[in-house]
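My questions will all concern the structure given below.
One chain of protein is taken out of this complex; the other chains stay put.
All chains are identified by letter, namely A, B and C, in their written order; residue positions are counted from 1 within each chain.
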Amino acid sequence: MPSPVLLHDAIAEHVHDGDTVALEGFTHLIPFAAAHEIARQGRRHLTLVRMTPDLVYDQLIGLGVADKLVFSYGGNPGVGSLHRLRDAVENAWPHQLDVQEHSHAGLANAYSAGAARLPFAVLRGYRGTDLEQQRDIISRVTCPFTGEQLAAVRAVNPDVTVIHAQLADRDGNVMLWGITGVQREAVLAADRAIVTVEEVVDEFPERTGAVILPNWVLSAVCVVPNGAWPSYAAGFSVRDNDFYQRWDAIARDRESFLAWAADNDLKESADV
Amino acid sequence: MPSPVLLHDAIAEHVHDGDTVALEGFTHLIPFAAAHEIARQGRRHLTLVRMTPDLVYDQLIGLGVADKLVFSYGGNPGVGSLHRLRDAVENAWPHQLDVQEHSHAGLANAYSAGAARLPFAVLRGYRGTDLEQQRDIISRVTCPFTGEQLAAVRAVNPDVTVIHAQLADRDGNVMLWGITGVQREAVLAADRAIVTVEEVVDEFPERTGAVILPNWVLSAVCVVPNGAWPSYAAGFSVRDNDFYQRWDAIARDRESFLAWAADNDLKESADV
Amino acid sequence: MSEWDSAEMMNVAAARELYDGDVCLVGVGPPNLAANLARRTHAPNCRLVYESGAIDAKPHRLPLSIGDDDLAATATAVVSVPEMFNFWVGAGRIDVGFLGAAQIDRFGNINTTVIGDHAHPKVRLPGAGGAPEIAAAARRVIVIVKQSPRTFVETVDFVSSVGYGPTGQEREAPGAGPTLVITDHGVLEPDPVTHELTMTRLHPGVTVEQAVAATGWALKVADSIEEVPAPTEHELTVLRKLRNREPIDA
Partner (left out) sequence: MSEWDSAEMMNVAAARELYDGDVCLVGVGPPNLAANLARRTHAPNCRLVYESGAIDAKPHRLPLSIGDDDLAATATAVVSVPEMFNFWVGAGRIDVGFLGAAQIDRFGNINTTVIGDHAHPKVRLPGAGGAPEIAAAARRVIVIVKQSPRTFVETVDFVSSVGYGPTGQEREAPGAGPTLVITDHGVLEPDPVTHELTMTRLHPGVTVEQAVAATGWALKVADSIEEVPAPTEHELTVLRKLRNREPIDA
């Protein structure tokens, strides 16, 4: 998708009620602006997939966007709990939230299998844990050569994956660097992919560790400077650690959370 | 392994008769100098693993170094046959050469499984081909979630992997870029790893697509400028396409091959 | 109009089957020539992917190998070989795979491995390389191969890459299989039902009798056989520049 489009239009076209949606970014490059646009457009009944739900899914869950969460670590890193996630799971507020959970290794491999269009991945993991009780997503296979039993994890193939990146070029190819997490796999596993970027450039710089995604695997590229705030984009911004701390108080009770939502034009979606 | 060592010493210490040895580099960065050192030191009974045997294994096979070859494409790219490989397989000259063969996808995944210390990898491949008759290395597994049958390939774990790279830093970390093939996986799949490099630098430059291998997964780093000739090292040299053409005539008959070996101090090993 | 030979006609005919915008997995030899010719003539926006890891390579001249630096240096992205086969080829992101063959049978099964027995071959060929998975997963597979009774055989000695299987009905792979076989004589296409390769087009000056004589099985010929248009002056000029490894401006 060569020409950048408005974030509003990209979300309107590619994210539908009931979709399985992955917003990825491992601490770094979390697509907050796109998440807020999904909420503003009032999407409902989403299955949200993300290794680390972080504040971005705490917000979406509190706003009533999600029916189901697929994840591997749901904390506010270095701070504590995700209170909206907890309120949804523990008290069904604003409504019931089903949970499917993995280890990081498991979910990372589930995306990788999805990116390869394989139905499952094999890994050393899960053995002896109660996570194995989720037999529909975690099972075992036997090595046909050695007889060894290994864990198998069902592939994840989102309807749409959304990521934030540093750069797009004029052709709509996308470049990200720094901690690139599982974004490549999440994009390639999805039917559709939306990327918000800091900036459009004529030519990509040399960057060790960069991931480049060619335009023909992307559905939409949107220029959204600072679209990862309060997360960050290496080379463009720093993580707003204060906001991560403040979120703890905001999200701790429903009143202050709803006030925050209203202040941020997210009220409509919060009317649940 | 921080301090660079002499190639002679690295091969003497880490490559033993009977070892399974992978020299990797996909057209680019083929470790020819290290291969010649292996031959000069008279190693015997090696199992040689490489996706594309190329001239480097045509030479080693002709010199009688190998008992077995594991590979996926054995041609002189853009030129024609590997005559020494053919003479070994078709006429057992200089002696019998056992062959295990894969597709590129299969051998790449076998290295990847080896790097993850998994006994096998799952892929979409091999179905309906006669390569599947090699049941000890290619089999099938059933997806525990969907029931779909997929190919399984046995992991490859070389005793030692040898690669050529552009740079090492003062700590012995190694950087390569351009077409990096399957080198990362081949190094991480091996018990020991030897890297020849063009140059030692104080600090690595920024290079999109670079692979960096930390010193603690390497056994030896040797400074061998132009160690990939007649292959090339992007940024340092260009491929000697003329030699690739000339090799066809050199390797076509045993006489001219042995003369080339003698001219290159490889005679001793060729006395087979 | 310049003179041209049957090999040139074959490469031009193959290039024409690549459409603008196609993602094309390019192998060594004639496929390399055909794909680069297409990109330099009617399909400037086709995307060349090389199994060495180069995605959207835009080579200035014909690469001699699939690992030339020009491919990496001009590519939008360069990925590792495992990633190439898992996330790009195996995942079905390739529209067109061009393949060669040492032997091919009437159901498009390909041998590039051995002539004779695998354990004790008469001729050891290069082997499978990237072809089995390209043959399995590409949306369209185009085989480029010169037609002769030695190559077009009743039964291949070894199935390196599967077409439609031993009787034409055993294909399980996700891609469509060999949709076209382009030779120095013309073009064969699989019958929609039996999947038997059928001669549907002939190059200028080639007769049905010649094609039949160049085929090691009883060749089926389409009722109304078309003639392939001769190479244009432009196609020949670009093809020869490529073959001479001259740089070509886009």
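Convention: a contact is a pair of C-beta atoms (placed from the backbone, for glycine too) under 8 Å apart; a residue touches a chain by one contact, two chains touch by 3 or more.
Not measured: the values here are computed from a predicted model.
Enquirer: One chain isn't displayed here. Which of the visible ones does it touch?
Expert: It touches the following shown chains in the full complex: A, B.
Enquirer: With the missing chain put back, one of A:Gly125, A:Pro158, A:Gly172 or A:Pro214 would touch it. Which one?
Expert: A:Gly125
Enquirer: Which listed residue, B:Ala115, B:Ile137, B:Val195 or B:Ala251, touches the chain dropped from view?
Expert: Considering the complete complex, B:Ala115 is the one touching the chain left out.
Enquirer: Looking at the whole complex, which of A:Ser72, A:Thr196 or A:Ser219 touches the chain that is not displayed?
Expert: A:Ser72
Enquirer: Touching the left-out chain: which of A:Phe32, A:Tyr57 or A:Tyr111?
Expert: Within the whole complex, the residue contacting the unshown chain is A:Tyr111.
Enquirer: What does the interface between chain A and the hidden chain look like in terms of residue numbers?
Expert: Residues of chain A in contact with the hidden chain: 26-28, 51-52, 71-75, 77-78, 81-82, 85-86, 89-90, 101-105, 108-109, 111-112, 123-131, 133, 178-182, 184-185, 209, 211, 232, 234, 238-239, 241, 244.
Enquirer: Please identify, in ascending order, the residues of chain B that touch the omitted chain?
Expert: Residues 112, 115-118, 173, 184-185, 188, 212-214, 216-217 of chain B touch the chain absent from view.
FYI, only the chains that are shown with their structure count from here on.
Enquirer: What is the distance in Å between the mean C-alpha positions of chain B and chain C?
Expert: Distance between chain centres, rounded to whole Å: 28 Å.
Enquirer: Can you check how far apart chain A and chain C are, centre to centre, with Cα atoms defining each centre and the answer in Å?
Expert: So the centre of chain A lies 40 Å away from the centre of chain C.
Enquirer: Among the residues of chain C, pick out those that touch two or more other chains and give their numbers.
Expert: 77, 86, 90
Enquirer: For chain B, jot down the residues that touch at least 2 other chains.
Expert: Residues 123-124, 209.
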